[in-house]
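Read the structure below first, then the notes.
One protein chain is absent from this view; the other protein chains keep their places.
Which chain is which? They are A, B and C, in the order written, and residues in each are numbered from 1.
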């Protein structure tokens, strides 16, 4: 059998032993023959690549948490009939979504960055109910296939990545009108065993660190876009896949400047462009194929899950608030009223985000499949706050930390015999504070506000799970304006009934 | 028996028949011999006073809701062993607090103003657990007394007002150091049957529209303030009580300009100063007497309940958003992108408030007495958002509505034969809109942003349940900064353990 | 000669003696036979009307300032060949605009409200250059007429009001397509001696307190709107004019509650609807008649002047900041760091408005007529800040002042023998502060944030001189985006030249 045409069973053969620990996970990534590039060079072993490794470490924390706090990081699942990582669990009640968000915040606190496993989780949730709905309406077989896929994934305890964002080209045109038809991922061929897809997915979080990918359409489609309305699962090492890992601010700091300059040497995020060239997907792994009218539902449910997943940023906020407080303490100004006031403001904004995410989880509702989905309005409101408040929290952190955040010498300067002592002398803070500790905290603040993890804390907070305008469109749709107008008319004494308004 | 020294049973004699409907409630207020003043004059029958009546109507809606939506407005209570109004119910689980907040938002939508019954409800909640705690520590009898009191109140289905805010005088001094010892309410005498209190409570919401009042200390106390650490219940018509109803912006509009000029002719809030002059309280109605160290708990629990009660403002927000949308429609600009964008922004802010309040309810925790209390951090965060967002929502409503909101002629001008037709002609909007309807909506927007109900929607949102700085103090206390600092140190690579930081 | 057809000279006969003082001015308003209505009643003598009088007082301050500070409030003018009030002066250099803005801020400080004389001043400025431009292009005679008119006005030292805002009806339609052609002011007839106009102007500032009015088109016009493209001057008592004074929040406080309740008993603003019914304008007082293509210039120049005139709000800001500081002092919390910080924030916002207004004055440029016009971009930026910052300043003032601002008893309660002493006792602040003084300051804060003068400080700040969106349109037009894009391309290394972008 040709490698590229493996059937479903063969494709799962490598995953017979469940991944139990963070170390297992990292080991599981080794020796895969993936086509990965970074800065113009083929990366033969991402696990050992100094720029990529911190992103693997962050993902590995999702396993470590499950080991250390099984209730928070893991869950018993009916689908897999086993305990599995919570990132593979379809929520079956509000308490599942609440626990999910608590886990996400905790992982944000542990890593200070994007741990990359939420896209796949939220793809699972959305596919669960949408495949159910399609089958109910069309008599198709997608839901069973999906459950089987998920059963295997849960038992193997693997990482599933989600791939949604197409290149889009000219944004004023639908897929079938693009000059280049590949600008949205599409089915280019079908045979008896499966289908073949080509195109690309942009800035896919944690793609290289995953085991399997679920690809999905990125927006509402029309009948003419039928070939683009496709959902399926592929192994990350499937023939025809190419990964280009994107550059991040300061991504080479860990290489060129040492561990201190990196700010957070251990953890980082990862985004990659994934090109698909005639990638084979056996039908057993196809969960939508041409049912274009369900693309909108899939996108909306996915984004409703995913917008609330940005609760993770409150974990990053916790770290940044702590770093700012520590920096103030180093400077001997922890007691100044304006410092304390800024820390309160940061906390207030951070907890406001948290509360909108959690409210949306508590107020989740069941889909026909039994999966619970966050409240749509509140999830959009939550994400919309995420597009604003982390920027202000970051500004306040820099305000408290002082200008040294961006003018500090390198760790290599510290190691230099001539200038190292000068730096230790002149960068000292209040008595009893080790200069190097002070530098570490300032570098962490740089890392999160204008360095590598600002990519995740700031820009990704804007655009991940949909840009601000996408939330505004959803809020407009969910705002029930006619009811509000009727309330106003009643109090104003305007006579009803009125028609045609 | 002297009128002023009635015992507990006699005091309840008038409340033998439960109040069932809004009409019953209004009737129950008639014929009481209360000492009420407004604008320098004794008000012998508040029910018939044109400025006070709208506030009674707003309170009456709490009864109407219970009639129309028994599940939302009412509840079965174990304490009273009966169904009663939800405003008399001690929450025994998160679902009770969630239902409470839904009820508050709905009443905000129905009235567009403050319906005045939350202070008493939140006083009940706080007293339930604090009396339990005192008894547990001191062997006192407060909790039983309180339950008995509440049993009666629930069966009679009455309105209980809460009275907390003392005049305070020089805010840098505690009660016992004030030049005038009455600047905080205190026990001035005790005898075998009960105690006597003097002093005052400021801006008490809905005081005149209540049947009973629970008075409580307003802040943390020390042993020297023992006589000021007193909690009790009195009938609103108890001898020694005097009420001065405060002026509100445009409170006389309903009198001088007609129903249209009032904007919301039917509903308004009410705040009054209550002076206490040797008011007798039989011991059966005393729930704290000198246990000064519990004053802080009482205040904190009350404010934690009450800050979340400001979810009602999202109901007012619904009305104001609706009014702005209606005004835009009248002007023929409902489709303009900047108008739609402003409505989305208003909704986003309104739902952000809602989500913080609801999250705090879902995350409530039980006190020793079994009463559930909102999450402290989230409740403070919620109220802090209330001190900001309604102001921006109001600004945007005025932006959409246009300058006419503050330059419109009076309803009396409409009625004038000479100029009435001119006004109808020149104030018309797009075709098919009745000019008077347009004026009504604009007056409602005036009412809520710079008129009578702006008192509740804006200023009360700032100061009710504690001013912004009070929330910041609580947020600072609950922010767990040491844990956050430890997280930052860990990610920055700072060696632990460190002591003495 | 029929009263309604007086020629130019006769129309000026009443203004032979210049108005020299504030008292002169008030006297000059008496005995005019104007058709003024308020709350459904004809007002025969506005000067003596208790609700209207404060607005006359505010206008009178423009005369008082000229008496007390001749350099600030007055100026020598070449057109009139005399000294005159600065509100009648066409700016002939940046220093004139700078002095104008200083005068406006000072009058804001003196009155705490809208002194109503800027619309006329800015109408004069715009007419000066636009009439010059029309004449230059068309050989017409408007500029001479205008100079003659202004010469007389300056020598008589009268108040000129500006009337711009038409009712507009359906805002999606131009004047000639409105269902009712009067929804924009228009020429309904012409004869040898002059023309006749009908229609209305909405919310005209200080209309009743003026001597003459200049009416102008409200927006860009097309050829089909020719009859609506008309500018002229009429006496406020011209036959055919009817005034309906608009209601303002708390406008009757001064009547029903006494001087204290009013907050600022002496000063207030005024807006009125002016209906025009066949009002005759001799050609000598017509400054545009059908030159529709100049309507846009006139509006743009007027708004460019007028948007900067909102510097007056910084004078109101000064008062409100001072009131908040005084209230904090009364409460004994003037030294609290959060109070000081809020006062700084209020000042920062206030001075930001000031700086944008002033920068636009310093960067003014001469029109062909010699009149100087504020920088367009900066003037729009200034006004746009005015649509935001006063709302935040007001919110902070209420924050500092406390809830008593909206719950205070009336002055009449103070006068009552029974409750007056209770109020004095319980509303006292820190030692040595007179309770009534404390109440006065709180009422002033109410007045400016949710009372009568909030109309001018808040809502008028939004909509006067054009609503926020109007400024955004102008900013978009003036932002020179192509130059900015070219700068970006150059730094990014994008090759030029590129065409067709």
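We adopt the following convention: a contact is a pair of C-beta atoms (placed from the backbone, for glycine too) under 8 Å apart; a residue touches a chain by one contact, two chains touch by 3 or more.
Computed from a prediction, not measured in an experiment: that's the story for all the values here.
Put simply, the hidden chain is in touch with A, B, C once you look at the whole complex.
In the complete assembly, the contact with the undisplayed chain comes from C:486, out of C:188, C:296, C:336 or C:486. Considering A:18, A:167, A:239 or A:370, the position touching the chain not shown turns out to be A:167 (whole complex).
The hidden chain makes contact, of the residues A:83, A:203, A:220 or A:480, with A:203.
By the touch rule set out above, chain A reaches the unshown chain at residues 37-41, 165, 167, 169-172, 179-180, 182-183, 200, 202-203, 242, 244-250, 252, 256-257, 261, 271-273, 275, 331-333, 338, 387-388, 391-392, 395, 398-399, 402-416, 418-419, 422-423, 425-431, 446, 449-451, 454-455, 458-460, 462-464, 467-469, 472.
Interface with the hidden chain, as seen from chain B, comprises residues 337-338, 341. Those residues of chain C that touch the chain absent from the view are 98, 109-112, 259-260, 263-267, 318-323, 325-326, 329, 340-341, 343-344, 347-348, 351-352, 354-356, 358-360, 362-363, 377-378, 381-382, 384-385, 437, 440-441, 443-444, 472, 475-476, 479, 481, 483-489, 491-495, 501.
Keep this in mind: only the chains that are shown with their structure count from here on.
Interface note: chain A and chain B, two copies of one sequence, contact each other through mostly matching residue numbers (shared numbers exceed half of all numbers used).
No other pair of chains shares as many C-beta contacts as B-C. Separation between the centroids of chain A and chain B, computed from CA atoms only, is 42 Å.
Between chain A and chain C, the centres computed from C-alpha atoms are 53 Å apart.
Annotation for chain C: residues touching 2 or more other chains are 338.
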